[in-house]
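Take a look at this one; I'll ask things after.
What follows is subunit A.
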Amino acid sequence: MAIKRSAAVAFALGALMALPALAQDKPKELVVGIATFLSGPASVFGVPGKNAADLFFEELNAKGGILGVPVKPVYVDEGAGTNQLISEYRRVVQDQGAQVMFGAISSGSCNALAPVAEDLKVVNVMWDCGTQTIFEEGKWKYSVRTQGHAGAEMMATLLYLMKTKPDFKTIAVVNQDYAWGRESWALFQAGLKALKPDVKIVAELFPKFGAPDFSTEITRLSALRPDVVLSTSWGGDLDTFVQQAAARGLLKQSTFVLPLAESSMERLGAVMPEGVIVGGRGDHYFLHPKHKNSAEMQSFVKKYRDKTNVYPIYPTFHMNQAVTGLAKAYEKAGAANGGKWPTKEQVIAAFEGLEFKSLTGTITIRSDHQGLEDQLLGTTKRVPEYPFAVYDKMALYPGKLVTTPVGEKSLEWFAKTKLDLVNDKSIETFDYSK
Partner candidate 1 sequence: MARQYLIGAALLIALIVFPVVSPWSTVILTVALCEGLAALGILVLLRAGQVSFGHGLFFAFSAYVVAFMAAASFGHEVLLLVPIATAASGLVAALVGLFIVRYRAIFFGMLNLAISMVFFSLLEKLFSVTGGADGKRVPRPTLAGMTLERETFEFWMFYITLALAVTAALGVARYLLSPGGKALEAIKSNETRLEYLGVSSRKVLYGAYLLSGLLAGLGGAIIALVSGHVTPELAYWVRSGEFVFIAILGGVGGVAGPFLGALMFQIIRGYAAVHAPETWHAVLGVMLLVIIFFAPSGLYGLIAGRKRKSAPKETAPKETAP
Partner candidate 2 sequence: MSEFILEARDLELRFGGVLAANGASLSVRANERIAIIGPNGAGKTTFINLCTGYLKPQSGSVVFAGQDVTALSPRAITRRGIGRSFQIPQLFTDNTVMENLLLALSAREGTWSPFLRLDRHPKREEMIALLDSVGLRDTAERPVRELPEGMRKLIDIAVALALDPKLIFMDEPTSGVSSHEKFQVMDTLARALDARATTAIFVEHDMDVVARYASRVAVWSGGRIALEGTPDEILNHPEVRETVIGVGV
C-alpha cells in the first residue's frame, strides 16, 4: 500500500516534470503561441481568429514556412481570465518553446501581456487589441502591433459622421463597460468637442459587458430622442442592442453609429436597416471596394466560407496581418543576417519600418511599433445579392491621416482636431457596386 501511494506521488510529480522541454536555437519548427478567446462572449472574435490562423499557417507552411522553417500554432484561451492567461502565456513560451506570441484580443490582455513579453524576451505581436495607450504610455521593446489602434478607428468614425451628418445637435452613447467602451468614448468625445463644441451629450450609458437586456437603456434613449446614438459595442452585446433597438423603432429615430458593426452584419441579417454608420476596426471588409476582386481575397473568402460557412470578419483580417507581418519581418531579419535564422531581437528590429501588403491594403509599422492601417467606414444599404446589409457611401481614410503621430497622446491629439480634416484630399470615397 505504501509503495502504491508513493507511486501515486511520483506519478503526480512526474506529470509536472514531463511538461518542460527545451527551446532550440536552430528550430525544427517555429512555435507561435496565439492568445485568443476560445471561451466567453469574446469568442465571437477569438474563434474566427483561430480559424483564420489555421488557414493562414497552413498556407504559409505549404509554401515552405518561414525561412524554410515550418510554423506551428499553439492556442491559449484568453477567456480563462487574465491571471490564468498570463501563466498559460508563460508556459507556452518557457515550456513549449514559443519564440513568437500573438497576444491578444482584449486590450486588458494586451496591457497585461506586454510586460510579460518584455520579461520573457519573446516577440509579441498584438494581433487584434486596439487600446492606443499601449505604445503611447509605455515603451515595449518586444511588442509590436500589426494593425491600427482605437485612436485611428475613432478618428475615422468621427470624421465620417461629421461628413455624412454634419448638423446633428445631440448625441448619446451606449458602450460596454470596460476599457474599450470607456476609452473609445473618451477619444470620440474629445474630438467631438473640438469639432462641434455645441453638441449636447444627452446620455452616457455603460451597461455591463455581456448584458442580456438593454430595454431600460432603449427606453431612455427613446425618450431622449438624440440625433445620434454611438455604440462601440460588439459581439453578442451589439447584436442584442441592435435587435432590441430595431424592434422598438429606435433605429429609425436616431442615426446609429456602430464602428464595430462589420463583425455583426451577417448575423444581424434583415434586422440591420439602411442608413446606419458602420465600420470594422480598419480597412478590412470582404467587399472592400478596391480589393474584393483580388485573387487573394477571393481565395481567402472561399476557403474561409468552406471551413466555417460564414463570411470572414475583421479579426480574420487582423490575423492575416499578424501572420503576414511576422513572415515578412523574419524574411527581412533573415536577409539582414546573411540568410541565417535571426534572433528574436533581430526579428523585432526588422518590424520597425516594415511595410507589407495585407488583404485590403498596406500596413506600415512605425518606429514606436504601432501599425498604420487605413480605416474604412460606410453606411448600410440593403442589396439583393446578400441576405444582410452591406457598406455603401464608403470612405477610406489613410492610416497616416487618422493615426496619432509618434510621440503624441491620442486624447490630446483628438482635442486639437481641425474641421478641414473632415474633407481631406487623401480620403477616397466609393459607392457600393456589385
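Operating definition for what follows: contacts are C-beta pairs under 8 Å (C-beta built on N, C-alpha and C of every residue); 3 or more make two chains touch, one makes a residue touch a chain; residues count from 1.
Candidate selection criterion: all candidates are chains of the complex that A comes from, given by their letters.
Since the structure is predicted, the reported quantities are computational estimates derived from the model, not experimental observations.
Candidate 1 is the one that touches subunit A in this complex, out of the options 1 or 2. Within the complex formed with candidate 1, the subunit A residues making contact are 1, 5-6, 8-9, 12-13, 15-17, 19-20, 38-39, 74-77, 80-84, 86-88, 90-91, 94-96, 106-108, 111-112, 115-116, 119-120, 177-179, 182, 206, 208-209.
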